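The other protein chains are all here in position, but one chain of the complex has been omitted.
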Amino acid sequence: MKGNLLSGKKAGTFLLNNMVPIMFIVIGGIGIVFSGFSGTAIMNEMMTRLSRNSFLVISLLIPIMAGMGLNFGMTLGAMAGQIGLIFITEWGIVGIPGMVLAAIISTPISILLGWWCGKILNLAKGREMVTSYIIGFFVNGIYQLVVLFMMGSIIPIKSEILLPRGYGIRNTVNLIGIRKCLDNLIPLKIAGVSIPLATFILIALLCVFILWFKKTKLGQDMRAVGQDMEVAREAGIKVEETRIISIIISTVLAGYGMIIYLQNMGTLNTYNSHNQIGMFSAAALLVGGASVDKANIRNVFLGVILFHLMFYVAPYAGKNLIGEAQLGEYFRVFVSYGVITLALVMYEMRKKREGREKGEMLAEAQKEAK
Amino acid sequence: MDNMTPVLEVKNISKDFFGNQVLKNINFSMEKGEILGLVGENGAGKSTLMKILFGMNEIAETGGYGGSFFLDGKEAKFTSPFDALDAGIGMVHQEFSLLPDFTTTENIVLNREDRKKSSVLSDIFGNRLDTIDRKAMEKNAIEAINKLGVDLDEDMLVSQMPVGHKEFTEISRELSRVGMKLLILDEPTAVLTESEAETLLMTMKKLSRGGISIIFITHRLHEIMEVCDKILVMRDGVIVSNLDKDKTSIPEITKAMVGREVKGGEGNKEGRDIEKLPDVMKIEHLWVNMPGEIVRDFSISVKKGEILGIGGLAGQGKLGIPNGIMGLYPAGGKVTFEDKEVKLNNPDWCIKNGLAFVSEDRRGVGLLLDESLEWNVTFTAMQAQNKYLKPILGGLIKWRDQKAIEEATNKYIKELQIKCTSSKQKAKALSGGNQQKVCLAKAFALEPKLLFVSEPTRGIDVGAKALVLEALKKANKENGTTIVMVSSELEELRSICDRIAIITDGKVEGILPASSSSEEFGALMISAGKALKKETEK
Partner (left out) sequence: MKKEIAQSSVKEKIKGFIDSFGWPRLIIAGFLLLLFLVAPLGGISILTSISDVLMRFGMNSIMVLAMVPMIHSGCGLNFGLPLGIISGLLGGTLSMQFGFTGGVSFLVAILITVFFGTLFGWAYGVLLNKVKGGEMMIATYVGYAAVSFMCIMWLLLPYSNPQMVWGYKGTGLRTTISTEGYYLHILSDFLKIKIGNLEIPTGALLFFAFFAFLMWAFLHTKTGTAMTAVGSNPTFAKASGINVDRTRTLSVIMSTVLGGIGILAYQQAFGFIQLYMGPFYMALPAVSAILIGGASVNKASIPNVIIGTLLFQGIVTMTPSVMNSLIHTDMSEVIRIIASNGMILYALTRKSEAK
């Protein structure tokens, strides 16, 4: 009897804690039914999207561990990755070597941007997220300055990726040289579903890295800093440095993630590709059941699958349901923003509730003492 | 090592904060395995002394200290708490310094985690990329817990622990350090239940047998008597007695703590007969949930026109009383003011019905630091009583009356001698004493019938202190304002109050006329009575 009651209560908390993923399973399910897609088509699409986005989403994990919330500044890394891609396209280096070189070029840029971003965020403790968000906009301005005005004029670029006026990169850069080169490196097809095995191996390696990182001294320090900066400082942990490192790692990973993302897409929208990446990655992570202060690898994969399932089927479902594909498109945008809003509100409210509970617990403890 | 060398020897330590002497000629020494009890009223200088021993930055930032101290015969010069830790001093502060989502083990070895052999990555990027060795960490933690001799689950998250276990986790953390020889415990039993406190005392004895010296700060004298070998009593920055446990008694310690043989015990000798005055406020079974200052069951009648003092040690709940009645913290019980029942948790009602409150938290509650003196003085009266407003369109719009505001502010600036450049100056630009006067002006502008003042002289200089107390007396005498004054400084209470209630554990321990002797108050404050009773029971 008691066991029943307990398990009932447990089920209740389970539902409450996993409200967002469950909601998305329902939305996705309805969407699949009305979209009229075959299982294979959906599986294919999901495989592609999973391989394309997971790396980027994983790059958000480490700042969350360090208590800095969702790193909307990951767009900085995305921009660094794009700069790497622009250069290899200019130099005509194709295939895997091209990707590796792009990654190598992006690394120092990411480190520099991440370091600067971390410095700024240390000045804005308690409002890291909104600050990292604005940093994304600010650096986007710098990025445009470099790519649109300096490339070709100050930075030597000659090939046809330049605008006809002689400087500045075109709006779209064709990445034909590295298109799907990683995805198709180890071809694999199971029951009509093609699986980009090499990409998944890389993602798996990153997961191993994250799991290993959590076990290192630095990972332990980040968890400590994330819980209470003052206690960590008293114990002798270099709080500011640790926070900066977490942002640097996130930025560098986001750069690599962007390169993987774009090799799958095959074209680079020079001035747009990076803009929405932060939002989509954050939304996917949150859909997977993560919160602003707790996230793990399971949240990443579950989130990418559920979020992109919704994203993929919504326009078709909208078309079949109401005869308006546009409606589905707006719906998925609304859901993306809505889910982030919901997660942020729940996080802030829980923080407040915890503060209150602390006081009540104290009162309770003192009452008992009496 | 020479057995004769004391573990700690303090020689002539003195300290002043910008001319304000808080420690004078402190001398004492401790042997290996000794437990030293350190007692004294709030503000006697205990914390400052400990901060010096522990190398806290605050000391260096305020100009360092005079004298010196020696550990095992070597002079110690600490520039940060980390130096003190390295030298074998551990300190457990009143506030827990623990990470809620870490286990006992993780907290005990925080930033001293054992590491496995370095990997390739850590060779390149430095040793912060070594993986940590959970097994070794656990072993060390268990070792420390065993040293302490308590039952502590090494895998439990701190957030799920009872308060006592948190305390033990902190102590274990200090014990797990290599070469730990002196442990400072700052009021460790204040937050513990009785049984937890018993356990702690037992473990302290065990530690001392194991050769660790302990400095034990507490207000509970029976605890001191139970575990300490030596007792230091501090008052006003000096050590007034250095007592041997076996040759002293609780009454003697009490006397040393508060008994100042000063000119006839400066009680208020105006000798007003307040017993005949009618009641103005009746407080029955008040409880207040103010963290750190919880009021449990407080009842008293305030007489019309008196100055009632409320005293007691820190954390006993005296501050919770005005904060609760004025609606700043959740409160319950029954309070009647002039035959009306006070609406608790409703500041607006209180102010509108003639109550006012000068908070102990000047910067947090008392002032609009970024606004002008004018605003600070007049805001509350404007909002609650519609003063300093000009009606426009037949009262539809209530316009701020700048002229009236200026006049009122300047009046109080003059009356209370607030030092400022003009009534437009921002509150944050004033000194502590002048800020306090602004807070008083704010309360006076309400023309209250009953005024609560909480720690009115905390952190302000002597001149301002006298002025503030004088202003309160004057308001009481000339306007007949009933005043309830909460203060940690007994002497201050005795100098202006008619009678004083001492609060212990959120309840009235006793009410005495202000002319009673310091010893009588002291006995109430440290609940020596209770402790004595307990001893006889045993």
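Each chain carries a letter (A and B) given by its place in the written order, and its residues are counted from 1.
Simple rule for what comes next: contacts are C-beta pairs under 8 Å (C-beta built on N, C-alpha and C of every residue); 3 or more make two chains touch, one makes a residue touch a chain.
Owing to the predicted nature of the structure, the values given are computational and were not obtained by experimental measurement.
K.L.:
Using the document's definition of touch, tell me which of A:54, A:89, A:107 or A:131 contacts the absent chain.
P.N.:
Answer from the full complex: A:131 touches the omitted chain.
K.L.:
Using the touch definition up top, pick the residue from A:40, A:159 or A:341 that touches the left-out chain.
P.N.:
Residue touching the absent chain, from the options given: A:341.
K.L.:
Among B:240, B:368 or B:404, choose the residue that contacts the chain missing from this document, as touch is defined above.
P.N.:
Only one of B:240, B:368 or B:404 touches the chain omitted from view, namely B:368.
K.L.:
Quick one: which of A:33, A:186, A:204 or A:349 touches the chain that's been left out?
P.N.:
A:349
K.L.:
Over the whole complex, note the residues of subunit B touching the chain we left out.
P.N.:
For subunit B, the residues touching the absent chain are 326-328, 347-352, 357, 359, 364-371, 375, 379-380, 382-384, 386, 389, 397-400.
K.L.:
Determine and list the subunit A residues touching the chain excluded from the picture.
P.N.:
120, 123-127, 129-131, 133-135, 137-138, 140-142, 144-145, 148-149, 324, 326-327, 330-331, 333-334, 336-338, 340-341, 344-345, 347-349, 351-352
Going forward, only the chains that are shown with their structure count from here on.
K.L.:
Touching subunit A in the complex: which residues of subunit B?
P.N.:
81-82, 97-102, 106, 110-111, 113, 115, 122, 127-132, 162-163, 191-194, 289, 291-292, 294, 296, 505
K.L.:
Taking the touch rule as given, give the residues of subunit A at its contact with subunit B in the complex, in rising order.
P.N.:
212, 215-218, 220-221, 223-224, 227-228, 230-232, 234-237, 358-360, 362-363, 365-370
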